[in-house]
Structure formats: C-alpha cells, structure tokens
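The structure that follows is given in the form of structure tokens.
One protein chain omitted, others in place.
Labels for the chains are A, B and C, by order of writing; each one numbers its residues from 1.
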C-alpha cells in the first residue's frame, strides 16, 4: 500500500522488477539500463523522503504496517510480560504495558496500542484510551517506582477517546493525574513518540526525563484535521494545518519539546522494522545511560527543569 | 418506637405520665405513689439496660433515630465542610467525609452514612458502600496525610454492598486497598464504631491507632443473621449467633479488638444525643492527646504493632 | 483547544460585560434585570440564580480580601511558530489584548483570602476564550512557585477552551509544566483549590485544574475534556441532558462541591483555613 507521495517510487520499483524479470527469463543483458534505473530510484527516494512535507510525515506516522507499541516492545526488549487492568473498572486494550528486559536490565514499559487490522483496531479503539487505560499506565508507574526500574513510555495515539463514557469516568481527571504521576517518578523515565502524539492523550505518558521522537512521527496540541476544521472550517486543509502547527520531529527538536530524533529507514519505519528497532534500541540505550548516574531526587528535579523551561514569551 | 425489651419501660413511663397528668388536672396529691413508681422505673431501666443481651444491643445499634455519622460529625466538630467524589466514577452517598475542626484543631473525618428515613436510606443504600465510597475514603486519607491532620473514621455499616455492580468495580479490591491505605497513614488515626460494624466493609476504615466503640455497637466478621443462616440454617437464630460471635463492645474489648468503650445514655445513644456526643468528644479528645506526641513513623509502627498482636493460637 | 469556535458562539450568550444598556436580559429565565443589581449580585440572575460569565477583574474582587490583591502577572505573548491561518497570530494577539485589556488570558497575584496568605490566579475568558499558551502556563507556574516559596495557598479560577493552538506543542507543554509546579506546594503542605467555571475544557481541565486538593465548580458550568461538539461528532448521537455540567461532574465524583458564586468566597476561605498549615 503506497501513500500518494510514494507512488512515483513504487512505479519505478515495479518497472525495475519487471525488467529484472525479463532479463532473467530472456537472457538479454539489461544490466546497463538497470543500473541507470536503480540509480534514479535511489535519487528519487532521497528527494522524496528527505524533503517530506509535514503532512506527508503525518501520513507516514499513520501508515498501515507501521510498528505499533507491542511490535516495538517485542522488537527492543526480551521476555515481555504483559500486565493488565486498572484494578478499578476494566482493562483498556488501547494501552498495553508490563515488565521486560532491555539489554538485560529489567524495565517497566507502557504504550498506546493501535490495532494492526480493522478487527484489532476496534478492540483497541484505534489507540484512543479510556480513563482505564491511563489508570493502567499509572499502576505501571507505581510498579516502576516501587521496584526502581526505568520507565519507558511509547506514544502512539490520535488522542484520548472523546466519548460520553470517557467523560463520565473522568478523562480529563485521569490525564491530569497521569501527567502528575509520571512527573513524580523517582526512576529514569523515557518517552518515545512512535507515530501519533495526539495532544493530552499523548502527553499523559509523555513526561519523560527525555522525550525522543521517530523521524516521521508527529506530536501536537491538536490533530491537523481538527485544527483545520476550526481555523479554516475545512478538515481538508489539514496539510496547511500540519505546516502551521510545526508538528514534525525537526520542529519539535528546535522548540525543545523533544530531545532527540530517532532516524527511520527510507520510506518510513514500516519499510524495515529491524532497522527501526535497532535505531530505537540505540537511542534508548544512550538515553538510559545518560540518566543512570542520577539518583531518585535528581531524576525528579531533572524532569522538573526539563518541562519548567518550555514556553516562549516576553518579560 | 420501643424495641421489644424496652416495652415494660415505656409502659411504666406512660403510666407515670398519665398519673402526673391526672394529679395536675385534678389537684389530687399523688406524689407518694409517683415517687414509688419513679423509683421502680429507675430500677427497671437499670435492670434492663445494664444486662442487655448481645442481640438486644444489636437492635439498639440499629435503632431508628440512633445518631448517624453526619449527626456525630455535626455533634462533635465545628465548621464541617463535606467533600465529595472518588475522582473516578461517582460520589457514593453511603460514605461521607470532609474537613472540620475538632476542639479547634483541623481534622479529616469520614464515616459510613445511613439514612434517617426510608427515602434517605435508599439514597444512601442503607449505609452499604459501593467501591466508590471506599475510594472517597481513601482520597480523604490522602488529604489527611498531605496536610498532617488527624484522621477520624466513623463506622456504621451493615457491610459493603454485595451486588453485581459492586463486584464488577472491585469491591474486594477496594476494601483491601482502603485497609492498606489507612494502615499507611502517617497521622493519628482513630476509628469509632458508632452502630454497626459489619465485617470487611467496616474494617476498610477501621485501621486506627486506636479503635473505640459505642457501648451498644457491634463489630463482627459476619452479621448475626447471616451467621445464623449458615450455622443453624435459620436467620431467626440470630440471637444465638450474636451470643456465639461475641460481637458486643465488652467482648471486643476483652479480645483486644477495640481499645475503649464509649458509654451511652441509658436506653441507647438516641435517647440523649447530647450526652452521646459529649461522651464521644471526651473519649476522642483523650485518645488524640495520647497519640499527639508520636511522630509520623511512630504512628505507623504503633498501628502496625496494634494489629500485629491480634489473633490467638498455640505455638 | 477545539473550543475557540465554541467560545465565539458562547460569548454573545453568556457575557454581559460590554453591554452599554442599563438593563440586561437573563439568558435563562428572560427576566429583565437592572444592570447595577446584576453587578451587585456578581452577575448571578437574582430571579433564577443563573450564573452569567464574570470578568477576571470581578473575580479577583470577589475572592480576594478587600485591598489585599497585588498583581504580579504581566508577561507578554510572542509568536514562536510564525503561526498564521486566516490571520497572523500577532494580529490576533493585538485584537485579544485590545478586547481583554491585558497582555494574555490570565491575571494573578498575591493576596489574602479570608486572611490566609494566598496566590490567586484567574483565567480571562475575554482573551481568546481563556486559551492556554506559554504566557498562561508561565504565569501559573510562577504564581505556584512563588506561593511555595512564600508559604501561601493557591487558588486558581479556570475558564478556558483549552490549550492555545497558535503555540501548538508549546501550549501542550504548559499542561505538564503547571502540573509539575504544583508538586512544589506538596512538599510544603500548602493547599491548592481549583475553581471550575463555565466553560472549562481541554488541556486546562486535563492538567492543573483537575488535580487540586479541593475542587469547586460554579453551578451549571460546562466542564470536560473533549468539547460537546467533538463528542457529538465522534459518537454521532445527541448528548444527554446536563452532560458535562457541574452537577453531572459532582454526581460522577469529579468535584467536591458545586458552589453558588455568592457563597464562593466563604467556601474558599473556609477550605483555605482548614488546610493551611498551623504554626
């Protein structure tokens, strides 16, 4: 499944494959032509992926097949043991988490979880948590503190679910509580924005000592579509909104909202999950190493200072 | 409304009143007869109330008009400011609580709340909390710890509500959590069993440094009726069960389950709420004074030791 | 967040501030009220008790002990993203500043409330629907931090459509920043009371406004995470009567009390006294 801006690439790829097939079956030597085409493909890919617009990156962040939190957990940790439930109302499948080893060290990990197909997406409410999901996340934060394990949060949600039941059970309250709970962790906390970082529903598990972001992920106070609907009264102006919101990894790094960009393979994380996981692993390893020397109170103060400094104004 | 064993008393009282009326309206001097009757009444009251059976006390503990938690709160504290809600699901009217001054000192107070008539009883689910009620109580424990205020718990429940919704939302879990939360308080905690102390639903807010009990209150692992239904297959054998369970204030003091009995006016707390409140106030004042010198950790250890010692067995 | 649109719509309905006439019509019961009477009654309809919107300055007057308020806010917003939609953000800011007569959507300072040393922070709906950008976040944070340093209680009156779109991710970060700041009060056992007024939604509800020691709400205020319009769009059905109103939130355990504005000062004073450290 190719996104709009990927079509020239996939067309060229198809053509090369066709010629290769012809050359192989006919015995005709097309190596000259093929090498020209391959070089052109490389250039085309470079041109396309190095200069993606913000809106194109939003589409990559949502691309079917993009590694979900569970994929990443299984890709970068070992012996993942999933834990369930908020001990109060239900188990929200839009949030997953548990215990695992990262490079041999036990950690606590949590993430928004989208489905990998329609059926799973319905089960997981398209990665939009109810209050119970955040309560599960808080329970895992408690565990991390209790056992002095690093806490890793994987962010990938269009936003917290905006529905009647969610409001009834305190969606705003639980997001605030989760922000506060995570802020209070006395262990290293790292948040990684994997795909979509939709507003408060993302931030609820985003209060890390360091916040990392995948090259093609987005993180914003509002989705481009909703922003467009409000400002231009047209959801179709989402591309414009994406530009205005400066929601790309590079933008956010410049604003200090994120601390590091994790590179993706050409064409996006889903093109080569193995490379994607290796890149995440490398960045997470470095980040955890940086935080390792800090004691419990220093970690809290480090997090305080990190977020304390965000915002721009005139005295 | 007189309980069965109170009938001779109320009959005699009625007779005295009748004679007094007759004497006043007719001018006939009946002072001799009246003084004899009044003395007899006094003796009858003494005989009756000093020797109540356990089952009769259970009935007094449930007597209509017996002061509820809100009555006691208003009777022994000033400027009570009720707080609401569990910040997660609902506000349970079977549990009340908030901030108040006890003898000029700010305290946090919580209690099971029964209704004072049928309509209110339905609203308050006859004093049987759902999980939300205990979550409200835990929130108030958090407040007590946060602001270093003594925590006062008033117990008066037939038990936690045994229903589908309560089970779905984790009745057992929340009782365990509430026991643990109260145990962990770093402030003086006093529990007073006002009327009914029904099993785990009572204990959930019963983990005080000191546990006081009203003279006619009961506290047991199971209600006499349910016990009778199981052991004698007859709820009607409740009187027998009450005896067997040793659920009276005096029994519990002997077992070490409670630390002090608060006397009630003759005929029960509802006969003279003012005296009742004065007695509670006096006992609570003394108890809080005892605990005042202890620091946060000492208070926790004191509570640990208190409950650690309960139980009888052979090495 | 998504509530600026709502804000535009609601202003006409709820706000009587700029009406030059002597008489105001209650939007709930249609009673004609003499404007001076309405002002004297803190913009609560004397006939039906309907709470109309109250300006931020009036709120300061309502809550702080007379003569005690010393304003500390005054930071000015900038345009960190070069944000432009149908109009550049700086242009919008100028208009908002003219309308609200202050640099951004908040006013706050030191005062006493019922004699308790406090920091009072009031959001201003007249400025961009009380939306929270860098300035609001910073002023709240500074106010909270100064309260912690000076042993004061904190009272925050919220009224907001949520985080400010034009500062995008920086607005979002104010949710974390303000929430973190509240931890400074924790260490010193200083009380924080949150007052929710009509409307409070989005990133404001989902951060500092929801995690106070005591949460009060004015009657019938709209309070929630998502705006009603967004929810309606999502679930494609009508919302139940009273949904997301103060009384609904009380029932669902989210607020401690729904308090009539005319009793608000007394209630806030009582809570502060009950929670403020004793010497």
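Just so it is clear, a contact is a pair of C-beta atoms (placed from the backbone, for glycine too) under 8 Å apart; a residue touches a chain by one contact, two chains touch by 3 or more.
Computed from a prediction, not measured in an experiment: that's the story for all the values here.
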| item | value |
| --- | --- |
| Chains in view touching the one left out | A, B |
| Candidate in contact with the missing chain, chosen from B:207, B:238 or B:299 | B:207 |
| Hidden-chain contact residue, picked from the options B:176, B:239, B:278 or B:294 | B:176 |
| Hidden partner chain, touching residue among B:19, B:148, B:222 or B:294 | B:222 |
| Sites on chain A contacted by the missing partner chain, in the whole complex | 79, 81-91, 99-101, 105-106, 132, 135-136, 143, 146-148 |
| Missing-chain contacts mapped onto chain B | 160-164, 166-173, 175-177, 179-180, 183-184, 199-200, 203-204, 206-207, 219-222, 226-227, 229-232, 240-241, 244-247, 251-252, 255, 257, 303-304, 307-308, 310-315 |
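To be clear about the criterion, only the chains that are shown with their structure count from here on.
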| item | value |
| --- | --- |
| Touching chain B and also chain C, the following chains | A |
| By mean Cα position, the chain sitting nearest the middle | C |
| Whole-Å gap separating chain B and chain C, where each centre is the average of the chain's CA atoms | 42 |
| Euclidean distance of C-alpha centroids - chain A vs chain B, Å | 54 |
| CA centroid of chain A to CA centroid of chain C, Å | 33 |
| Residues of chain C whose C-beta touches two or more other chains | 252-254 |
| Sequence positions of chain B contacting 2 or more other chains | 87-89, 135 |
